[in-house]
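Yeah, one chain of the complex is gone here, protein chain that is, but the others are all in their spots.
Presenting chain A:
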Amino acid sequence: MDDDYNVLPTGFAEDDAALQYPDDDGEPLAVVPNEDNENQRLGEVRSALEEVGYGSRKRRLNEIEEVFDKFGNRSHPMDWHMRMDPVSADVLEKSQMNAAKRRALENLERKINEIIVETGPSDNQDEPYSDEQTIQNLCEEEMLRRYKRKKEIMKNPPSDGSKWTGLSDVANGQRFYIRTFLDDSRYQPFVETITRQATQSRIGYRAFQSIYQEAENIRKQKEKLRIKEQEDEFSRLIDETSVFESQPSQHAESSLWVNKYEAKNFSDLLSDNTVNRNILTWMKMWDECVFRRKIDDLLQSLGEREREVLQMDNGKIRRPVFKMLLLSGPAGLGKSTLARIVARQAGYSTIDVNASDARTVGDLNKVLEGAVKTSRTLDADQRPACLILDEIDGTPIDTIRHLIRCLQATGKRAIRRPIIGICNNLFTPALRDLRGVAWCVQLGATKQDALAKRLEEICDKEDLRCDLSTLRKLCELCANDMRHSINTLQWVAVAARKTKRTIGMKLIHEVIDKEKGGAASIFEHWSSILELSKHADTKGGIKSVRERVFAIEKISYEHGGEDRFVSGLHANYLVTLPIGVIRKASYCFLFYDDIQKIIHSLQNWSVQKYLYSFFVSLHLYVATHARVPIAYPQLEQTMFQKLKDSEETINAVRACGQSSKGASRNELLLDLLPSVVSIVQPAIKPMNESLYNQRELSIFNQTVSIMCDYGLTYTATMVKDQVNWLFSPSIDILTMFPLDEPKRPYLANATRQIIAHKITLMRVRLAANPVQQSVTGKVSTNTEKIKDIIDSENKKKKNYLLEN
């Protein structure tokens, strides 16, 4: 018995079944057979059930039975806490009942379908009376026989107080009453009987059909009622919103649309489908370890590309090579939602650790012990846990190191559940080492079309009138940030209701501007510095210099210390003016830089009051009558991000290379790396290593050893659905520029793969043979050192003796 890996025999498969079959305990007649998507859903459900282990449930149940001896005591007292409670009798019974019910329903459904195909709707009118008679008799008979109870379908409402539903037969203007049972388990034999009898008699077919249709009508009515209720509720909500300000506390519970319309299912996710599927595959690869389920089929079904990234290790119980998934991407992409949904879809409960929790090594250990290394036994939620480390980029570095150690542990201390990390910036220095051991997935921006569609759906549900193109604009303004756009939409909606306006571009702009910068937007301030037309007086003339200076001084007090404001001016000040004027304007920025430097390095804030002269002089130099198209300073932000990435790359090179250690940054950047990039990419043909001739082999080996020296290698990365072998650290991005006519060597993917393999081998060899390595041989402990000293002293003495 393997105690390391515990079995988790739980009822979650049954839970799932119950979740997926809401119709089971509703009216049996309400099953809608004739809708395509219904069938499709059924198919999905079935496959989901199979995936979650419905099929293998029996086997696992057997396994549990082994744990109990004949007295019902547990045979392994040592590991009782590792095991879940066996499925209790009533749960089991219920699930079997559910299965039986489902089977009956499926039969019924199929037969109804057949009937509809066989008999046209016209048949229905044939002998309505006799049909009704028959069905009544049949039911009565059956009920009597089974439950000693009379008449479940009656002509008068039941008098014994049980619930009932009214039915009217349109054909002959009669009304029936059906007694409804609270105990839904009784439906099952009822349905079965009806099914059997319906199949036995020709008359029964039609009777059945008519009842079915009536049931359908009831269902529709109920639906209508529900919708009406919703609308009432909604109008009530709207009324409340209008008095929102007066009673804020009443309305506090999750009315935020971001939460309300969060993706609930896997199919709701807006992120790239392939990525989602790959992540789910990775979660499923844990099944062998977590659920003890064979996953060979899954592994075989993987495509060529995925197989390179998603691999299993060869432990006793196989786990994926990457024990952790590191999701990264800009804010508002739905990373956390994706992680939660994927975990749930794969049958895990989630434990969320984020920046609001303390995250020292001790805390992490506690969470790891509780969630990932053992199983939870005493909780109500019996599903295994999946740890989600949100906002991991803010974690202290020693915690990350500890996490890496845990990920790499084997044996008793091994990680047994998947861990998902989420961060905004993958290239945070703290995550450098983690990137090597985790499977890094960078999520791309949400597609604008999909996001706009989702917003439209929300609009429909919230009864807002808004066209798709406006929503598209909204997405654009929010930079396709899902959370931000939904939030904005909600505020726009509130504003629209308040002012009784329709949602249009103007309103959206207003709301966004208000959100971003007080009364007037930052864009307006930018243009009032760069444009004269913003300073027009009532007669259409331009105000005097004196007045303008005052106006700009006011703006400068508002934005003075704001770097972003100056960046915006810098991005937009290059208007079509003589270059001499622009030259003078560019000096203004130098003045600004000087003042900022004094403020920051000397902490001398008293000079800040002179900043306004920068804004004023810039205005006086460059302000024109022409309209200046103001753009947000994107370029500077992207460059800042790139700068951070580059810094990270260069630090990685300096940290991991043998030869590059000690080399200064400029040395590497200006001389070494640009040459190294071309030196390690000689023209080698991609083929088997044994086919190279002497010369090619020497070049190949040379390349491998140089790359090894500098700590470089290639790693497989997914780029647009394709696996590419890219430099890691990515020195090619660092050294290669978007030249007009790039003339640069480039190795084929296949060759890169061979080289990467060789490098791995070489590193292993170096680690095994420390003699060849230049780092080792260091006397590590004091005792050894002292031993060395004594040895050398002894030698000296000997020499001395010999000499004398």
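We adopt the following convention: a residue touches a chain if its C-beta (ideal position, glycine included) is under 8 Å from a C-beta of that chain, and two chains touch if they have at least 3 such contacts; residues count from 1.
Here is the rule we use: contacts and distances are computed from a predicted model.
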{"item": "Undisplayed chain, where the name is taken from the UniProt record, one of \"Proteasome-domain-containing protein\", \"Replication factor C subunit 3\", \"V-type proton ATPase subunit F\" or \"AP complex subunit sigma\"", "value": "\"Replication factor C subunit 3\""}
{"item": "Sole residue of A:V258, A:V607, A:I699 or A:L726 that reaches the chain not shown, by the stated touch rule", "value": "A:I699"}
{"item": "Contact residue for the chain not shown (choose from A:V676, A:M718 or A:A756)", "value": "A:V676"}
{"item": "Chain A, residues in touch with the chain not shown (by the definition above)", "value": "397, 570, 574-577, 579-580, 582-583, 586-587, 589-590, 592-594, 596-597, 600-601, 635-636, 638-640, 642-643, 646-647, 650, 654-655, 659, 661-662, 664-667, 669-672, 674-676, 678-679, 681-683, 699, 701-702, 705-706, 709-710, 734-740, 743-745, 774-779, 785, 788-789, 792-793"}
